[in-house]
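Got a structure for you, questions after.
Only one protein chain is missing from this complex, and each of the others stays in its spot.
Chains: A, B and C, in written order; residue numbering restarts at 1 for each.
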Amino acid sequence: VATLQPKNPAFADAVRRSFQRQRIMGLLGARLSKVEPGFVEIELPFREDLLQQDGFLHAGVAAAIAGSAGGYAALTPLPAGHRVLSSEVKLHFLEPAEGPRFMARGRVVRPGRSITVCELDVHAIEGSSARRCAWGSKTIMNLPPAA
Amino acid sequence: VATLQPKNPAFADAVRRSFQRQRIMGLLGARLSKVEPGFVEIELPFREDLLQQDGFLHAGVAAAIAGSAGGYAALTPLPAGHRVLSSEVKLHFLEPAEGPRFMARGRVVRPGRSITVCELDVHAIEGSSARRCAWGSKTIMNLPPAA
Amino acid sequence: VATLQPKNPAFADAVRRSFQRQRIMGLLGARLSKVEPGFVEIELPFREDLLQQDGFLHAGVAAAIAGSAGGYAALTPLPAGHRVLSSEVKLHFLEPAEGPRFMARGRVVRPGRSITVCELDVHAIEGSSARRCAWGSKTIMNLPPAA
Partner (left out) sequence: VATLQPKNPAFADAVRRSFQRQRIMGLLGARLSKVEPGFVEIELPFREDLLQQDGFLHAGVAAAIAGSAGGYAALTPLPAGHRVLSSEVKLHFLEPAEGPRFMARGRVVRPGRSITVCELDVHAIEGSSARRCAWGSKTIMNLPPAA
């Protein structure tokens, strides 16, 4: 979409550098797997210590990787040096999240001057099968570079 | 409220046991600090590896502890052996979450036969000051004991 | 999707009869324009008395027609006599809603035994152009026939 023409030609580098600074992503074992204009994908391998009491991926972990994917998707169209801040998020948990690998995606639905709206989802991946276990939306504030 | 009269006299033990099985809470360093009928509080000490790229508590970590607090609040009024499953959650991020300690609370707003609605919040605690940095709501499905 | 195979062969009639009983839809001038398995569309012609203070369609009117479309989409896969009840709804208002005609759509994202999740949107239609002005999601409880 024309409106998603990134103003920062190095947008993917900007996202990757910022992701490295999110130490929580490292703690969870998440890695950035795709960065495109208006779209970011994060992968998370299964780990026992990411589960809730019944053996599924904890809803909060799904929210953490989906929220990061959305925040970074919102960063891709912004000028160099601009920042994003989460305003609100909603997630539906569609199915228990179970599998060897999870994939969170954020996609810009409406880029805006001061706020951006993204669609979020999380899939459980097993072989060639991908089951969507979480789906939702997020509002992100666009901020100018820190003074 | 009469409707929050716990049907399981050992409701607090049930919550504590389930919390121990949520290994993600241990990974984050969160601990259960209060369990009352319709109310659960979780504490999280500051740690560098829980932050996002600008040095604030990652929104996903706030969502994880708030969501757990809400889920367990919803568990308190249920009969022994019953379980809860997250249906959806919404959180507003009111202020950047910064401080030596965070406190997440879940409170039952409407107990129901098949679904429970909870209010969630997260405060940043510093000395005697508590600033609310996240606020929202969650829908939880009540499930009978696993067969 | 196989799971959206309607259990009630007369599902479209059931939706149409129920819509007729929603007198608020008549008050707003809304009409049911499409009923398919897992999908319902409602049309609303422009009227001066549906606007907010700046001349756009009132967000609450957009929410009313989108919510009805979602509720009826959730009704389509249910057995004859079953009912639906709104549990919660979230809507993003993407653009000011302006135009001679509006179209709300509800689409089942996840059919379930006790709750259904739907995607909602509202477009402003002008000639061959359709601009999406609202987008969101809704959780609906499935209820057995009234005793």
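General observations
Note that in this section a contact is a pair of C-beta atoms (placed from the backbone, for glycine too) under 8 Å apart; a residue touches a chain by one contact, two chains touch by 3 or more.
Being a predicted model, the structure only gives us computed values, none of them experimental.
If you put the hidden chain back, the residue from C:10, C:27 or C:80 that touches it is C:27.
Screening C:6, C:38, C:67 or C:111 for touch with the missing chain picks out C:67.
When the missing chain is restored to the complex, the residue among A:58, A:90, A:105 or A:123 that touches it is A:90. Seen from chain A, the chain kept out of the figure touches residues 87-88, 90, 114-115, 117, 137, 139, 141. Contact between chain B and the absent chain runs through residues 90, 92, 94-95, 109-110, 117, 135-137, 139. The omitted chain makes contact with chain C at the following residues, 18-19, 21-24, 26-27, 48-54, 58-61, 63-68, 71, 83, 85-93, 96, 136.
Throughout what follows, only the chains that are shown with their structure count from here on.
The geometric centre of chain A is 22 Å away from that of chain B, both derived from CA atoms. Look at where the CA atoms of chain B average out and do the same for chain C: the two points lie 33 Å apart. We define each chain's centre as the mean of its Cα atoms; on that basis chain A and chain C are separated by 29 Å. In chain A, the positions touching at least two other chains are 90, 92, 136.
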